[in-house]
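The complex appears here without one of its protein chains, the remainder shown in place.
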Amino acid sequence: MSVGGSLIVPDAIDTTFLSHFKAFITEETARGRRFIIIAGGGKTARRYQDAAAAVHNTTSDDLDWLGLHATRLNGHLLRTIFRDLAHPVMITNPDDVLDVHEEAPLIIAAGYRPGASTDLRAIQIADRVKAHKVINLSNTDYVYTDNPKTNPAAEKIEDISWADFRKLIPETWDPGLSSPFDPIAAREAERLKIEVAAINGTRLDALADYLNGEPFLGTRIHI
Amino acid sequence: MSVGGSLIVPDAIDTTFLSHFKAFITEETARGRRFIIIAGGGKTARRYQDAAAAVHNTTSDDLDWLGLHATRLNGHLLRTIFRDLAHPVMITNPDDVLDVHEEAPLIIAAGYRPGASTDLRAIQIADRVKAHKVINLSNTDYVYTDNPKTNPAAEKIEDISWADFRKLIPETWDPGLSSPFDPIAAREAERLKIEVAAINGTRLDALADYLNGEPFLGTRIHI
Amino acid sequence: MSVGGSLIVPDAIDTTFLSHFKAFITEETARGRRFIIIAGGGKTARRYQDAAAAVHNTTSDDLDWLGLHATRLNGHLLRTIFRDLAHPVMITNPDDVLDVHEEAPLIIAAGYRPGASTDLRAIQIADRVKAHKVINLSNTDYVYTDNPKTNPAAEKIEDISWADFRKLIPETWDPGLSSPFDPIAAREAERLKIEVAAINGTRLDALADYLNGEPFLGTRIHI
Partner (left out) sequence: MSVGGSLIVPDAIDTTFLSHFKAFITEETARGRRFIIIAGGGKTARRYQDAAAAVHNTTSDDLDWLGLHATRLNGHLLRTIFRDLAHPVMITNPDDVLDVHEEAPLIIAAGYRPGASTDLRAIQIADRVKAHKVINLSNTDYVYTDNPKTNPAAEKIEDISWADFRKLIPETWDPGLSSPFDPIAAREAERLKIEVAAINGTRLDALADYLNGEPFLGTRIHI
């Protein structure tokens, strides 16, 4: 499960969201569910990237690394609030998930290295543990056919194939890209036949519906 | 040289300080001086530590790790604005400074592991490279005999021995400690005969005076 | 280029092979060629695996790790004899090849983590650097249709497709497997359209022929 930085640090750190999310995950793991959660960078990433750009011209690699360290700070915040549940070491390299005991109810992950988003890391981690479903929590209810803030004709999507979805997004990724899902991650998800559910993280009932295999408010992207 | 987080992120990220500091260090390295700069955590550390504490009771180790990741984010910000000068990899383990080519004009470092402050890491790095002087940049002009914000009788110190200084501070360290220099780092600095100059980082002329071996506005702590 | 451990440590360490190989690679890099060489484990791996099995029942993971450490020892031996040419740090994680300056004439690699052979790491490294050809040096002249030591009807192969080759080998890999190329690596090579040339490392003229795009003594496996 990928938790967008926009949920953790929409502007200041959102301790209300974190408290609700903690209660939700604690309850679900008590029922025997197991989760791997990878944190996004949110406003912390954006603030450091903007500050760097204000002092010196920046490269993709620089922006990527600042974003990565922000995901690690956010990831460690999740690791801290889930101290009673989570595997004690935060994962950055997706391969390292293989070293965690498979009974661990919760593993926290963060960004690994430049050149890819946490979306791709989520897909890679799913591949390592043979998971078929990835949940992408953000602060919007649906994936839309275009950016709804700039295009009033943008329509919400409830169910879409990877092939159709990939026509809606760019083909390459860079650290400043605004896309509902990283294009490289989308290509890998399609190849690996992984389903992604895009859900608004503040609607924990929608998340519960999806976990229970029921109709849910959000977007399902699949092969 | 240790750059306190209070200079980098006093509240928001201080791009004005960073621009001046960049110009200063660039000029000094052009003259052949070489620096190792370790970043503190600043308000970023404090904000994440406070958020964690608001959601879940925290341990020293948790707070330490959140602070460490904040120093790494700040360190990477320094690494980014000094991209033309700095060794490309940010150091966290003080031992790793030995793997950097000794001609590197600038090395950026950050926090390593829980249980010690970046003050101690600065002393350990100095020991590894056989440096005899460490500069501790913060947002105050001097070290005082007590906290001047709470004790109006607190007096500024211009020159003090490690033995006398250590009587003014606690004996142990924890991540929330407010002390002008980490007690464990002070003990190591004394053992290794390292001099520490505490200087206000916004007074770059004071820093220049110290580098040139002239009288400077700040506090000298030595054996 | 993958250098089988059977060449480095056929029984004792073969310093004659290493001297010739060093001269060859030095000459080729002087002409502007660039190589990434990954070391196998050879007899050192086998001896430690056998010793472990003599004292305690072992798991695949144990045998794998002993083999990995043997490849690192062999890799560091290569790194040492190529000190004037090679990137100073030996790579284990294939991703890390992306951090090496692309002008480096020679990079030495070794085993990364359990669950895969150095064959797979060679393919993964080739994928990271967008290389289309991997050379697999061993102590036999060709890949055969079966093990020629046990099956006198085994025939040498000069040119074969991945599809046909994969019918000749098992479908899964384990640390004790005797196969001319790791099945998982074969599947990945096919997917990534990478050509593998299997050449006898003691026939450096055959290696030169292949590098020069001429007919060579050995086996070509391709899509």
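Lettered A, B and C in written order, each chain numbered from 1.
Quick note on the criterion: a contact is a pair of C-beta atoms (placed from the backbone, for glycine too) under 8 Å apart; a residue touches a chain by one contact, two chains touch by 3 or more.
Small disclaimer: the values here were computed from a predicted structure and weren't measured.
Here the missing chain is touched by one residue of C:1, C:18, C:37 or C:186, and it is C:18. Touching the missing chain, out of B:115, B:170 or B:215, is residue B:115. Looking at C:25, C:38 or C:73, the residue that reaches the missing chain in the full complex is C:73. Check B:27, B:95, B:155 or B:205 against the missing chain and you find that the one touching it is B:95.
Touching the omitted chain from chain C are residues 12-13, 15, 18-19, 22, 44, 47-48, 51-52, 54-56, 58-59, 62, 65-66, 69-70, 72-73, 76-77, 79-83.
Even with one chain removed from view, chain B keeps its contact list with that chain: residues 93, 95, 98, 113, 115.
Note that in this section only the chains that are shown with their structure count from here on.
Chain centres here are Cα means. That of chain A falls 34 Å from that of chain B. The set of chain C residues that touch two or more partner chains is empty.
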